[in-house]
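Here the complex is missing one protein chain, while the rest keep their positions.
For reference, chains read A, B, C and D in written order, and residue numbers begin at 1 within each chain.
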Amino acid sequence: MSDILLSVNDLKTYFPISKGLFRNSDEMIKAVDGVSFQLRKGETLGLVGESGCGKSTTGRSIMRLIEPTGGTIEFEGQNISEMSAARFRPLRKRMQIVFQDPYASLNPRMTVQGALEEALGVKDPQMSAKERRDQVKELLQMVGLNAQYATRFPHEFSGGQRQRIGIARALAVEPSLIVADEPVSALDVSIQAQIVNLLQDLQQRLGLSYLFISHDLGVVRHISDRIAVMYLGRIVEIASKKDLFTRPLHPYTEALMSAVPKANPFRKKERIVLSGDVPSPANVPVGCAFHTRCSYATEICRTVRPVATLASPQHYVTCHLYGTEGMKYIENRTN
Amino acid sequence: MLNSNRPESYWGGMGKRLRRNKTAMAGVVILIVFTLGSLLAPVIAPHPVEQMNFNSRLSAPSLTHLLGTDDFGRDIFSRLLHGGRISLLMGLITVVLSTLVGVTLGIIAGYYRRADLFIMQGMDILMSLPALLLAIAVIAVLGPGLTNAMIAVVIAVIPSYVRVVRSAVLSIREKEYIEAVRALGIRDWQILLKHVLPNILSPIIVLSTIQFGVSILAAAALSFLGLGAQPPMPEWGAMVFVGKAFLSQAWWMSIFPGLAIMLVVLGFNLLGDGLRDAFDPKTR
Amino acid sequence: MRRYVIKRLLSLVGTLLGVSVLIFLMVHLIPGDPATQILGQFATPEAISQMRATLGLDQPLWQQYLRFVGNLFAGDLGTSLFTGEKVWDQIINRFPITMQLAILSVIIAAIFGILLGTIAAVKQNTIVDRLVVLTSLLGISAPGFWIALFLIWIFAYKLALFPISGYEGIHSLLLPAITLGMAEAGMIARMTRSSMLEVIKQDYMRTAEAKGAALFRIILSHGLPNAIIPVVTMLGLQFGSLMAGAVVVETVFSLQGIGSLAIEAISKRDMPTIQGMVFFMALIFALTNLIVDLIYSRIDPRIHFD
Amino acid sequence: SSQPTNQAGNDTSAKGNTLVIASLTDPDSLDMHKTSWLSMENSLIYEPLLTRDATGKLHPRLAEKYEISPDGKVWTFTLRKDVRYHSGDPMTAASVKDSFERLLAISPVKGLTGPIEKVEATDEHTLKVHFSQPFAPFVNVIVGGLVSPLDAKKAKELGDGFSDNPSATGPIIFDKRERGASLTYKKNPDYNWGPEYAANKGPLQMDSIMFRLMKDDDTRLMEFKKGTVHVLYDAPPNSVAELETLPGVKIEKVMDIGNKYIAFNNKHPLFSDVRLRKAVALSVDRDPVVQVALNGFGKPVYGPLAPTIYGYSEAIESKAKQLYSRDLGKAKQLLAEAGWTDSNGDGIVDKDGKPLSVEMLVSQEPAFQRAVQILQSQLKEAGIDMKISVQEMMTIKDRISKKSYDMALMYYGWFDADILYLIFEKSNSTSRTQYNSPELDVLLNKGRLEMNEQARLKVYEDAQEILLNDLPWVPLWVSETVIATRGVKGFTVNPYTQGITLHDVTLEK
């Protein structure tokens, strides 16, 4: 069991609705509504889903950057969800986050040196000035940047370079888990590939675990060992990469995968076009959240919330089709 | 490629943009002239400020008295020079004080939800009274006088600082880099000091420049109402007030101090506008 | 909508309570004993202490406050110590002038400010733009009392176009309104300009252009309604504080508005009047703001109150 | 030619028969029993029992004659028989008695009327006022208008409303009031009991009188120049030169009934030393103050009483002038005697290393502010550093009553030498100067009891001598109110009563 780094159980994060000028309201945005998964050491778990489905909130709640509303989070064997802030602080640096927007994730008034030294200071407040300088150099080299760049300000870098600095800052405190919240979505494809490679290299060298959040199925598929698909604050399917791509079970996963345009003009295949929009997380449909757009929806989907079922080893799906009733259906379809 | 020509640093670039901005430079020139004039007042003033000369009462501008004399025969030009010290110093002190208080409160309100409600309610209360009336009420309590006028102005302008700072903090707070340092486990006060404060500096500087003008105007208005500077202090607002009684016989008594106020305030506003443009990342 | 208004009114009660405490304390900290003021220069000490008792000034502060607040919420602002008039009546007598003045100056400010600001934005970086910016800055920088003096001097005295002082119908408010309107117009023009510059960059302006609309139409129909939104707040704020009296201008023009009433009351230590006045001002200010917010939702459909 | 173009929407004024007066004060109440401040705006509808003419001679008014009992305790007034209130009711002794009683019951200034025991109407036109002790100043209380009868029946009927609809015996009747803007009276058509010294004893020669409130000096000046008002009461002195050049403008001056003076805090460690008080007095040169600060509209005074006050003595005044005309040498000598010398050469005297620095409280009145700046420079020449602190009058009074002041520029005004009692007697002394002298108190009390005019005047001479010796204050000047008129004839103000005699006023067509 000791190879489980992070275990999330029934995580819930709700936000009070802020409408117009007035804050308080009884209604809640259920951004994350009962998410459970585990992450092993050295593993990458991909988290995909459409905008607003709660991916970022999940990542942030795990790090307690947002206080979760409910559920438990166990990290390195300790339950961190109810820890006091003081006790949590030393653990906090064991997990770090890399953000989507390379322009907003660095303090524009701080040099690279300053930003990295600050992080190093957190790791070891006693570190000497020289040691810090050396380590800054080392970190920059590790993420593939010229060590001379240390004295520069963020606006002097391109997006890809900034993303590297962000990664260096996260690495400075020697974490075991990195939550990468869409780290490549804002980058051009050519740069995107560079960063993905860098992340993979670092993982191998440092034995990191990633919670890799993205809406780009291609990237997720490339980097992840296992993938979780989210819809409206819930995980609808979670499986190893191979399982998920060869045998997507949830109708949403299926539609999602077919909707991605393929960079291949010869393989124009039939797409499953979902009708309608994603409902608002402030107003999640009862029953299965996906039933409003699902072509297989039956009566039960409109009333009963499905639970995760183990469809095959390590392959969980949250759909009524895969209750005892639904298994038959799969049989028919795979034939 | 990036090492070939090093892009300018943040402040350096700002200074350059400011220097290119003609209106801002006009403001700077006005302010330099007035600051020098008042700093050097004892040296360049042609007559001692308080010297009365009943024989040359209310004499029109001439070579001996560039801007004429007042009802005691005092030289208005000399008084204006000395008065500049009062107005500028008063502006400076009120701005420093209100910045200190306003920024502290604004940062706290912006960063801590719970304090926010409390502080903003307080500001709402202050804001719901017209600023000048609030100042007059404060002076009624403390008594007229320059110091009290400054306190009154400070109290009256604090809410605007708090609001500006708070909204700046609120927007900075949502920035990912703040979240990143929170993730590192940096303590709140350090975040406020090292990451929030430097990033809200530009709106504060811009606001302060403009508040400088506002404070000078407000203090002048209070002196005009007889609540600020005390005689024989050559405060400009007070000079306009006194000169007002002599409008038909000695227009120079109120025209020139009024003009001086307007020019200085204009200088600060021009500078403030220029700074705003220079700071604004969108114009970069 | 109704819920929002009710909520706002409730929070208004909180603010007003705060105002009442603040003003009550302030009034009691103002040096000077109203009893001696009432009794004139030759009052005997006994007469004074008797008067203090009649006025309730000898009671503990908190009791006086409770009585004050109690009366307030019963709609009784008290009676002037000097004129014996109901404070409420005094206010109502004075309010129309203040209100007319506020409306007039805001209209002046809005018309000139929005017009000039828009022109400046459309002609950004031209000489027209610079002129507008400079003029509005001058308007903001000139002390109001000073402008007032010269307006009177020229238009009322030299040209005799207006009465010099006092209220003789709405035309006598024109000069004071211009005095006030000048600074405001300056602020409005600047705000309109920067807001319009912001709006001009927006995608929907490009959309309108791509549709084939002419510049005039784009600015007027697509730009202005968006640019005006922050300007309305400012107008509202200005209007709100003007409704609470323009102290200096009312003094210079000898207008019997509520601003000058407040000053008189303060200088006479007419406590009930001060308290009632200030309370009334805060109320008016808050209500105007509420109304402005509601107007807001008319202009900006994105804002919703429920 | 200079017809006022009054636009205030008054119908009668449209006919051009309204006397328009620019006024400075907005009376708090028109019910004189409810106000502490009588001004022309609220007092012209009332008439006193006795009055003085322009030379200060006493004349009957609503009372045909009066008598004082030998013990000085009972004053008997015989009232005129032809007088009617504005309500139409005749004035009777009973009604005057009611008015008196109302005054004694509710007036905030009833303390000034003396120890009245009771008032009785012995017949229809005879009124007796009984005192518990003789009260000599009473005649001037009457002249001052404090006890002028009002229509007590109407007052009882209207209660608080009387202030909005007052009724008395004067030649004008309240018409309407726009608070804070104007106050209009119309003439009393039935009036025919004008004073002896007036040529016209019948109704006024204009339809109405309007007081327009204009507090701002510049605006009222411009209004006057523009011709929208007939009378500019209390014109700003520095405008006189210009006003005199305007065609048709007449300038009149009226001396005040009181002094402006420096009130020392006699309990203050510094000013408890008479040498310091005298040094201040000797440093002051009144002439430039009057010439510059008042533009010459005033008279320097050295002694305690202004010439317009009953009890003024020329002998005292000339003695005072002799004693306290400016003498810097003597001032410095007195300072040196008290231990204050300029040891460091900065021009300010010092003692034990501390410079002599005092604070002068002054109200916002422009003339006062000008005056103190001159005083400041004069005191500086003697080596005294005087700081000016402008405060609201309310605050000044408050600080005086709390004894937290060094000196203050103050003023008083009253019709009788009894003012000295009101200022210095031990029951009142804390309100001005904190000065107290048992010897003086004896005299001031005696002055109230002494019914013999000659003896009484002597008492006050003695009292003033003491004040000259102890010098608890420095009298500075008596102001002259400047009245500019245009388009109106016969507008005069009586310096002894400070009242306006409207009877002979005519508007020029």
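One rule holds in what follows: a residue touches a chain if its C-beta (ideal position, glycine included) is under 8 Å from a C-beta of that chain, and two chains touch if they have at least 3 such contacts.
Operating definition for what follows: contacts and distances are computed from a predicted model.
Peer 1: UniProt names the one chain left off this complex as which of "Dipeptide/oligopeptide/nickel ABC transporter ATP-binding protein", "Phosphoribosylformylglycinamidine synthase subunit PurL", "Pyruvate dehydrogenase E1 component alpha subunit" or "Cytochrome c oxidase subunit 1"?
Peer 2: The missing chain's protein name, per its UniProt entry, is "Dipeptide/oligopeptide/nickel ABC transporter ATP-binding protein".
Peer 1: Looking at A:Val122, A:Leu217 or A:Ile238, which residue reaches the missing chain?
Peer 2: A:Leu217
Peer 1: With respect to the chain omitted from the figure, which of C:Val21, C:Val69 or C:Ala213 is a touching residue?
Peer 2: C:Ala213
Peer 1: Among A:Ile4, A:Ile17, A:Ala147 or A:Met257, which residue is in touch with the absent chain?
Peer 2: A:Met257
Peer 1: May I ask you to list the residues on chain A that touch the chain which is not drawn?
Peer 2: Touch with the absent chain occurs at residues 50-51, 158, 160-161, 188-194, 196-197, 200, 215-219, 221-222, 245, 255-268, 271, 273-275, 277-278.
Peer 1: Name, in rising order, the residues on chain C that touch the hidden chain in the full complex.
Peer 2: Its contact residues with the unshown chain are 202-204, 206-215, 221-222, 225-226, 229, 299-302.
One rule holds for everything that comes next: only the chains that are shown with their structure count from here on.
Peer 1: Name whichever of B-C and B-D has more C-beta pairs touching across its two chains.
Peer 2: B-C
Peer 1: Chain with the smallest distance from its CA centroid to the overall CA centroid?
Peer 2: C
Peer 1: Could you put a whole-Å number on the gap between the CA centroids of chain B and chain D?
Peer 2: The mean C-alpha positions of chain B and chain D differ by 45 Å.
Peer 1: Suppose each chain is reduced to the average of its Cα coordinates; what separation in Å results between chain A and chain C?
Peer 2: The separation of the two C-alpha centroids amounts to 52 Å.
Peer 1: Round to the nearest whole Å and give the separation of the Cα centres of chain B and chain C.
Peer 2: Chain centroid spacing, chain B to chain C, equals 22 Å.
Peer 1: For chain A, which residues are shared contacts with two or more other chains?
Peer 2: none
Peer 1: Mind pulling the chain B residues that touch 2 or more other chains?
Peer 2: 140, 143, 244, 247
Peer 1: Which residues of chain C touch chain D in the complex?
Peer 2: On the chain C side, the touching residues are 31-33, 36-45, 47, 51, 80, 82-85, 90, 93-94, 149, 152, 156-157, 160, 163-169, 251-254, 256, 260-261, 267-269.
Peer 1: Touching residues of chain B toward chain A in the complex: what are they?
Peer 2: Counting only chain B, the residues touching chain A are 2-3, 6-7, 9-10, 175-177, 179-186, 194-195, 198-199.
Peer 1: State the interface residues of chain D toward chain C in the complex, per the touch definition above.
Peer 2: 7-9, 28-29, 34, 36-37, 108-109, 111-112, 160, 163, 179-181, 212-216, 218-220, 222-223, 225-226, 228, 392, 394-395, 397-399, 401, 412, 422, 427-428, 431
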